[in-house]
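First the structure, then my questions, so here it is.
For this view, one protein chain was removed and the others were kept in their places.
Chains: A, B and C, in written order; residue numbering restarts at 1 for each.
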Amino acid sequence: MAVTSARTSDRTMPPGLTRDQLLELYYYMRLTRSLEERLVNLYRQTKVVGGLFRSLGQEADAVGSAYALERSKGDILSPLIRNLGSMLVQGATPVEILRQYMAKGDSPTRGRELNIHFGDTVRGFIGQISHLGDMVPVMAGVTLSFKLRGQDRVGLVYVGDGATSTGAFHEGINFAAVQRCPLVVIVENNGYAYSTPTSKQTACASFKDKALGYGIPGVRADGNDVVATYQVTKEAVDRARAGEGVTLIELTTYRRKGHAEHDNQSYVPPGEIDRWARENDPLDRYTRELTTGQGIASSELEELDGRVRGEVDRATDEAEASPAPEPRDALRGVYADPAEVPALWYREGIRSAVETHERPSSWGTHDG
Amino acid sequence: MAVTSARTSDRTMPPGLTRDQLLELYYYMRLTRSLEERLVNLYRQTKVVGGLFRSLGQEADAVGSAYALERSKGDILSPLIRNLGSMLVQGATPVEILRQYMAKGDSPTRGRELNIHFGDTVRGFIGQISHLGDMVPVMAGVTLSFKLRGQDRVGLVYVGDGATSTGAFHEGINFAAVQRCPLVVIVENNGYAYSTPTSKQTACASFKDKALGYGIPGVRADGNDVVATYQVTKEAVDRARAGEGVTLIELTTYRRKGHAEHDNQSYVPPGEIDRWARENDPLDRYTRELTTGQGIASSELEELDGRVRGEVDRATDEAEASPAPEPRDALRGVYADPAEVPALWYREGIRSAVETHERPSSWGTHDG
Amino acid sequence: MAETTYLEAIRQALFEEMERDPDVLCLGEDIGVYGGAFKVTDGLQARFGESRVIDTPLSEAAIVGAAAGAAHMGMRPVCEMQFIDFISCAYDMLTNYVATARYRAFLPCPMVVRGPSGGYVRGGPFHSQNPEAAFLHTPGLKIVYPATASDAKGLLKAAIRDEDCVLFFEHKYLYRRIKEELPPGDHVVPIGKARLAREGRDLSIITYAATVWKALEAAEQLEREGNLSVEVLDLRSLLPMDDDAIAQTVRKTNRVLIVHEDTVTGGVAGEISARINDLAFEWLDAPIKRVGAHDVPLPYAPQLEDFVLPQTADIVKAARWLAEY
Partner (left out) sequence: MAETTYLEAIRQALFEEMERDPDVLCLGEDIGVYGGAFKVTDGLQARFGESRVIDTPLSEAAIVGAAAGAAHMGMRPVCEMQFIDFISCAYDMLTNYVATARYRAFLPCPMVVRGPSGGYVRGGPFHSQNPEAAFLHTPGLKIVYPATASDAKGLLKAAIRDEDCVLFFEHKYLYRRIKEELPPGDHVVPIGKARLAREGRDLSIITYAATVWKALEAAEQLEREGNLSVEVLDLRSLLPMDDDAIAQTVRKTNRVLIVHEDTVTGGVAGEISARINDLAFEWLDAPIKRVGAHDVPLPYAPQLEDFVLPQTADIVKAARWLAEY
C-alpha cells in the first residue's frame, strides 16, 4: 500500500491510531469507492459479466473492521459481497477485483467465480460462496484450527442482516461460541436484504441482542464511522486473541444502492436514500473528521484521491488487456487427483456459443 | 379420559385449576409413567421393535405444558420423543402407543414409523420426524395458517436443549416471530442431548436468553413442577391466542434414563441421577402437593393408579393381539395419485427374511 | 392473440390459481413488494395482499417447513427459491419431512417449490444449478421442468392442484427468450406425461428444460445438412417419468440420445438409460448415449461456461455418431 510511505510522524492520534493509519483508513475507503465507480463504468460498457454489487455508503464499516486485524499475525477474514473494502485492506489489489468482475483468465479464480468471490489464505481472506450464512461455520473451523494449534491468530466473518436468518449462521456462531474460537462475527446491518427491510427479517430490536443467546458479548456501533468501527472491532479482536472467544458486533449502516446494479429500489421509502447520502456518507464524515478534528489538510486528502485514481486507471488498463480464460482450463482442478477431467466424447475445441460481451438479458432480474 | 367422570366439585384451586383438573394432571403423569414401564417390560421381551425412549422424570413438563392448550379450540402441538405425556393429554391412547412401539399393522402409522412418531390433526398433535429442529418451521406454518385464516387456535412445539443448536430451530422460530404466529416454543432442557451436556451444546447461561434475539418474550420455569409448567405455558398460550405472537419457554428438567434404553449413561457424574430421583421426581412432588397442599386423600390417587394399571393392561392385551402389517401395504400411499406403487418385477409375495421378533444386534448402539 | 413469455406464463398460472382457490398462498424472499428477483410474482401482492403473498426472512428451510405446516392445514403454499440453487438449504426439510408426510403420517402436503434454475446465463457456480437429480431418489416428491411457456403455465397449475409436493424447476434462460400463444381458458397440463416436441424416424433425443431447444435446433440442422429425421421427446415431468412415451420413441427410432444440462455423471440421464434398458432393450440398434455438462462445478466466464455446458453443436455431433453407428 502506497500511503504508508507518506509517513511523517508517529504521534498517536486520539483513537489510538497514528496519523498514517488514519490516512490509510481514508485511502482504503476512497479506493473502495473509486474502484466501484470504475466498475459501474465498465458495467455500463458491458465489460462486467453478470451483476454488480455496490457498497456505496458502507465503505467505513468494511474498512474499519478489517483494519482491526493484524495481517502480520496471519489473521483471516471472510468478506461479503459488500466488503470490497475489507479485502483491499487485507491486500487484494484493484486489478484482481477488475479481472474477477470481467471474468478474465488471469483473474484470481481464472474466471471461475464472480465478483469478489475469491480469497487468499496467505494474505488473509477467504472468498464467500453465494449461499449466505455458510461462511460462519467455515470461519468457526478456520479459527478452531487457530485455537487447536495454539496460534496467535484471529478470524473475522461478516454476515448481513438478512443472512442472520439462515440456519448456517446460527449453527456456526453457536459452534464457535461453545468452542471459544477466536472469532469476531460482524452483522452488517444495512437496513435491507435485497428488498426486505429488517423489520421483516427479524422481530428483534437489535442484532446485537442475538449475542446473549449464544452466551457471548454483543456490541453495536456506528458502521458509518470508520474509527468507531475500527475500535469496536479491535476490542473484539483483542478479546479473541486473548482466548476469550467470540464477539458479535452489529454495525449499523445503510445500503444506498440497490441489491445489485439492476435493482431500482422502488421499495425504499422516498427520501431515505437521499437523507443517508446527505447526512451520513462515511467518506464525507471522515473527511470532515480528518480535516477539522485532526487538522489534516484537504490537499493531502486530494493527493490521496489522485493516487487512487491513478491506481484504478492503471488497474483498469491492465485488466482490460487481460486474456479471456482458455476453455479447457474449465476441466482442471476439481480434484487434486485426478488433476483434470477428460473432455466429453463429442467435443473438440468448440468455439464460444455466445459472444463474450453479450450480457444475457435474463441475468439478475428483468430488463424491462 | 376417565378422570373427568370423577368430577365432584368445581371449586377453583389456588393455581387456577379445578380439583378435577388437578387430578387429571396426576392421571396423565401416572399414565405416562406406567405406560413407559410397561414398554420396558415389552422391550425386554423383545416385543418392542427398535429403541425405547423414556421420559422418566420429565412427565410433569410434558403433561403440564400440553394441558395448557385447548383441544376444543383445535390447538395443535408437536411433541418430541420424550413427550409421550403431551400426546396422551391430546388424546393419544395407550393402545396406539403400544402398537406403534410394536410395529403393528393397526398402529396409527400401520407400522411405518417408530415409537411416538405419529399424529392426528383432529385430536391436535403432529408427529415429529427424527431430524431434530424440523418441527419448528413446520409448526410455524401450522400456526401461520391459523393466523391467516383468523382462527382462534394456538400451536405448541417442543425442542430439546440439543435441538436448539439446529439451523431449523433458528429459522423456524425467527420466521414465526416475524410473522407473529400464535406459537409457543418450549425448550425442554433436560441437561443432556444423548451424552452431550448442555455446557457443550451452548455457551448461553439459559435457553430463555435466546428469546431476546428473536424479539420475543423468554421465560423459564421448573419443568418438574406440573402446575408451574401449566401456568407458564398457559400464559404463553393466552398471549398467542390474543395475537401477541411467539413465546419461548425454557422448562428445566432432568433425563433420568439414558438417551434410549440401551444407553448406560456412563457419562453422567456419579450421584446425579439418584439425586434427581430422590429429590425431584415430578410424580412424588405432585403427590405430596396434592395430598398435603390440596388435601386430596392418598386413596384417591391410588384409585387413579389402579385405573391406569387397568387401562395399560387392557391396552397391552389389545396391542399384543394386533396383527402384523401386511407387507404389500408398504406400497400404498406415497402419493395421493398414484395411490399405490407397483411391486418390483422380481417380487412375488416373499416372506419376511428376518424373524419378526429378532432385534438386530446393531440397532441403536453396541450390544456388548 | 398475443404471445406470452415463459415467465409471464408462470405469473399467469400463479394469478389464476390464486384467483381460483383462496387457499393458495405464496412464500419467498422478496416476492411481495419487489415482485421477486426475476419479477415472476410481480403484482401478486398488490392483487392478493400481504397475507397471501409473504415476504419471508432469508430462510429456505423455514420457507419450506412453514409451507408444509400450512399445507397440512389445507392451504396450498407455493414457495419461491430466489434461485433454485438455494433449495439445497431446504434439502433435509424436503426429502425427509415433506416427501414422507403422506406415507408415514397420512398428512397431506400439497405444495409447490419453484424457482429459477439452470445455466447459460453467466450465473456462476451458485446461480446456475440444475438440482433435479438430487431429488430423484426421493419417493413422495414430484418433479417437473417445463421447456415451453404453455407447459410452464399448464404444469404449474397442475402442480398447485396436486395433492402432493411438486418441485417446479423454471429455466431462467427461457424466462424471456421464448414466447408463444397460450391455449385459452383453464389450461392444465397433466404431470407425468411427456410431449413429443418433434417427430422423426432415425433417432430420438430424450431431453427436458432448456436443452429441448438445443435439441430442436440440432434436429433442424441435422435434417437440413444430413437428411436425418430426428424425434425430440420433451419429458416435462421427471418424477413420475413417462415410460410409455419413452418406450414408444425408442421402439420407433431404435437410437437414443439423452440430453440434459446437468453434469453427465449422476444426472437424470442415468435413470432414463436404465429405464430404456428395461422397456426396450431389444429395440436398440446402438448404445444409448448421453450429452450433458462436463463433470465440474459450473464456471462463470462465458468461455468456460460454454465449454462446460452442452451446446447444439455437441448434440449434432453426438447424433451423427449415433446415426452412423
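Everything that follows uses one rule, which is that contacts are C-beta pairs under 8 Å (C-beta built on N, C-alpha and C of every residue); 3 or more make two chains touch, one makes a residue touch a chain.
This one's a predicted model, so the numbers in the text were calculated from it and none came from an experiment.
A.B. asks: Which of these, C:Asp30, C:Asp92, C:Glu170 or C:Asp242, touches the one chain of the complex that we don't see?
C.D. replies: Of these options, the touching residue for the absent chain is C:Asp92.
A.B. asks: For the chain that's not shown, point to the residue among A:Leu22, A:Leu35, A:Ile81 or A:Leu144 touching it.
C.D. replies: Spelled out, the listed residue whose C-beta touches the missing chain is A:Leu144.
A.B. asks: Pick out which of A:Gly105, A:Pro197, A:Pro217 or A:Gly333 touches the chain that's been left out of the picture.
C.D. replies: Looking across A:Gly105, A:Pro197, A:Pro217 or A:Gly333, the contact with the absent chain belongs to A:Gly333.
A.B. asks: Using the touch definition up top, pick the residue from A:Gly50, A:Gly127 or A:Gly162 that touches the left-out chain.
C.D. replies: A:Gly127
A.B. asks: Using the definition of touch stated at the top, determine which of B:Leu17, B:Ala103 or B:Val157 touches the missing chain.
C.D. replies: For the chain that is not drawn, the touching residue is B:Ala103.
A.B. asks: Residues on subunit A that touch the omitted chain in the whole complex?
C.D. replies: 109, 112-113, 117-119, 121, 126-127, 129-131, 134, 136-146, 148, 167-168, 171-172, 174-175, 178-179, 333-338, 341
A.B. asks: Where does subunit C touch the missing chain, residue by residue?
C.D. replies: 85-86, 88-89, 91-92, 95-96, 99-100, 103-104, 125-126, 133-140, 239, 241, 258, 262-263, 265-267, 269-274, 277-278, 281-282, 284, 286-290, 295-297, 299
A.B. asks: At which residues does subunit B meet the chain that is not included here?
C.D. replies: Where subunit B meets the chain not shown: residues 49-50, 103-105, 109, 111-114, 117, 129-132, 162-163, 165-168, 193-196, 200-202, 266-267, 324-331, 334, 341, 343-347, 350, 352-356, 358-368.
Operating definition for what follows: only the chains that are shown with their structure count from here on.
A.B. asks: Return the distance between the CA-based centres of subunit A and subunit C, expressed in whole Å.
C.D. replies: 35
A.B. asks: Can you give the whole-Å distance between the Cα centres of subunit A and subunit B?
C.D. replies: Those two chain centres are 46 Å apart.
A.B. asks: Using mean C-alpha positions as chain centres, tell me how far subunit B is from subunit C in Å, no decimals.
C.D. replies: Computed value for the inter-centroid distance: 40 Å.
A.B. asks: Name the residues of subunit A that each touch 2 or more other chains.
C.D. replies: 165-168, 200-202
A.B. asks: Out of subunit C, which residues touch more than one other chain, so two or more?
C.D. replies: 56-57, 59, 61-62
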